[in-house]
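Of the protein chains in this complex, one is absent; all others appear in place.
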Amino acid sequence: MTRDLALTSVLLVPFLGVIGTLLLPERLRRPFSFLVTTLVLAAVGALAVSLRDAFRYEISGWGAPLGIDLHVDGLAVAMLLLTGTVAGAVSAYADGHYRDGSSQKPAAGFWPLFFGLWGSLNALFLVSDLFTMYVCLELMTFSSVALITLAKDAQALRAALTYLMTALTGSLAYLLGVAILYGEMGTLDWTLMSPVPGDDPVAWMALSLMTAGLIMKGALYPLHFWLPGAHAIAPAPVSALLSALVVKAPFFILLRLWVQVWTDAPYASHVLGALGAGAIIWGSFQAIIQERVKLMVAYSTVAQLGYLFLAFPILETAARTADQAARQDAWEGVIYFALSHGVAKASMFLVTGLVVQATKTDDLRSLRGAAAHVPAAVLVWGLAGISLIGLPPSGGFIAKWQLLTSAIRFGLWPYAAVILFGGLLASGYVFRVLWYAFLAPDGSSAPKARVPAVMVLAALFLGTVIVLMGIRTADVFAVLKAGSPFPTVGAP
Amino acid sequence: MSGMDAVSSSALILGGFFFLAGTVGLLRFRDVHSRLHALSKTDNLGLGLISAGLILRAGSFPAGAKILIIWLLALLASAVTCYVIAEWETNHERQDRNL
Partner (left out) sequence: MRDRIEIYDVLLVVTLIGAAWRALFGKDAFSATVFFIVYGLLMAMAWVQLDAIDVALAEACVGAGLTGALLIGAVRQFERAPGARALRRTMGLRASIGALSLLALAGLTASLFEIENRRSPVPPLVERSLGDSGSAHPVTAMLLNFRAFDTWLEIGVLLIASLAAISIHRLYDPSPIEGRASTAPTRPRLQIQSQTQPWIMARTLLPLLILVGGAMLWFGSHAPGGAFQSGALIGAAGILLQIAGGRSALRLSSLRTRSLLSLGFSSFWLMAAGALLAGGRILEYPPASAGAAILALEAAATLSIALTLNVMYACSRPWGPEP
C-alpha cells in the first residue's frame, strides 16, 4: 500500500509542481516548490527503502500489452535516486540564483519547466513501454530546450535550436525503430518482448535505428557536437540538470534494450565500446585545452559518457560467464558509474555557477585566488574531481574499480587500458582548475559579489553525497539487486 | 442507374479538364493577375462540376449536402485569397512604379 503510494507520488507530484508553479502567485511559488520537492524526495526515499523485488504497476488498470505498465526494479529506483538528489540540490541552488534580484522574470519561467523535466525523467525511468519512453523523451527534450533559452543570450538561442534539431532527429529515428519493433514483436512492452532472437533481421533494423537515435540524444562521440555549446551557455542550474540527468535518460533506455531485451549481441556491443573509448580520449583532451570552465566541464561530460558506453561490451561478455558474482559486479559498476558521474557533474556545474556569480566570468584565468574567495566552491570541485578521476573515497572510485576489475576479469584488456588512461586524463583538467584556484590572488582583481548561502549549501550537499557514495555503497548495491538481469540467488 | 453514372462521369471528366486548363494557365501566363484570373475561374467551375458529379453518386442526402457545403467553402476561400493576392500585387506594382 505505501509502496504504491510512494510510486504514484513519484509520478504525480512533479506534474502537480508544473501546474502549481504555473498558476500560483509569486509569493506562494517558493513554499510550493519547496513542498513539492520535499514530497518527491520523500517518495523516492520510501520507494528505495521498501524495494525488495522488482514489481509492476498497471496504469489505467489495463495491463500490458493493452495498457501501459510501470516496471520498478533496482535500476529504475537507482536512477530515481540520482534524479531526486540532483534535482533537489538544483532546486535549492536555483532558488538562490533567481532570488538574487536581477532576474525576476525568468524565475517564473524556470519552475514549471524544472518540474516538467523532473516529472518526465521519473516517468521515463519507471515505464515499461517503449512508446511511452518516447513521449517522455520528447517532454524532457522540450523542457531542456526551453530551460537553455532562459540564459537570455542570442548564443543560447542558437545552441538550443541546434540541440532541438538534433534531439528531434534522434527521436524520429527512435520512433521509427519502435514502430518497426511493434510490427515485428506485436507489443510495445520491453519485458514482454525479451528475449529477442538474435537472428531476426527486422528486429536488428529496429535496434539499429533506436540505438542511432538514442546515441544522438545521448551525445556519444562522434554525435556529441551539440552538447558543449548547449551545456556551456545555459544557466548553471540548467547545465547541472542537463549534464547529470538529461544525457543519462537515453543511456538508460539503451541499457535496457541491449542488456535485457537483446541478450544475444556479441559483436555489435564492441562498436559501442569502441565509440565509448574514442569519447573518453577525445573528450578528455578537449577538456584539458579549454580556456572557459563551463566548456571544460561540458567536454568532461562527453568524455565520461564514454565510460558508460564501455558498459555494453563488458556486460555482454559478463552475460556469457557462469560466475554470478562477477556478472552482478559488472552490472553494479556500470550503474554506480552513472550515479556518481551524475552527482559529480552536477556539483561541478553548480560550482562553476558559484564562481560566475562571484566573479561574473568563467574564464580560467579569472579563477586566481578563488580558493580564498569561495573556498566551499573549490572544495566541492576537488571532491567532484576526485570522483571523476576515480580516487577514494568517492562513488567514482567504487564504480571505476568495479568496471576495471570486470574488464580485466573478462579479458577485455583494451577497455581496461582506456579506463586507466581516462582517469589520468581527467586529472589533467581537474588539476588545471585547482592550480588557478590556489594561486595567490593578485590585487588587481575586481571586487567579488556576494554569493547567497543557499547556493553554497546546495553545492556542499552534493559534495557530501559524493563522499557518502564512496562509503555507503552497500546500501545502493542492495537496491540494485532487485530485478537485476544477473540474479545471484538460484536463478530460474 | 447507368444514365446517372454517365452524367456523373462526364461531369467529373469535364471538371478535371477545367482544372487542367487552369493549371496550364498558371504555368504559361506571364503576370500574376492573369494567372489569378485563370485559376480562380477555372478552378471554381471545375470544383463545381466535380462536386456535382460526386453528389450524383452520393448515397444519401446528408452526404450530398456535405459535398455542396465543401464546394461553397472552397469558393469562399478561393475568392478571398484571390482578392488578397491581387491587392498585394497591385500595391507592389504601384510602389515599384513610384520608385
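By letter and in written order, the chains are A and B; residue numbering begins at 1 in each of them.
Criterion: a residue touches a chain if its C-beta (ideal position, glycine included) is under 8 Å from a C-beta of that chain, and two chains touch if they have at least 3 such contacts.
Just so it is clear, the model here is predicted, and its values are computed rather than measured.
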item	value
Residue touching the undisplayed chain, where the options are A:F131, A:W401, A:F421 or A:F438	A:F131
From A:T162, A:T187 or A:T464, residue that would touch the chain that is not displayed	A:T187
Which of A:L75, A:A89, A:A167 or A:A206 contacts the chain that the document leaves out	A:A206
In subunit A, positions touching the absent partner	8, 11-12, 15-16, 18-19, 22-23, 57-62, 65-68, 105-106, 108-109, 112-113, 116, 119-120, 123, 127, 131-132, 135-136, 138-139, 142-143, 145-146, 149-150, 152, 154, 157, 176, 180, 182-187, 201-202, 205-206, 208-209
Subunit B, residues in touch with the chain not shown (by the definition above)	73, 76-77, 80, 83-84, 87
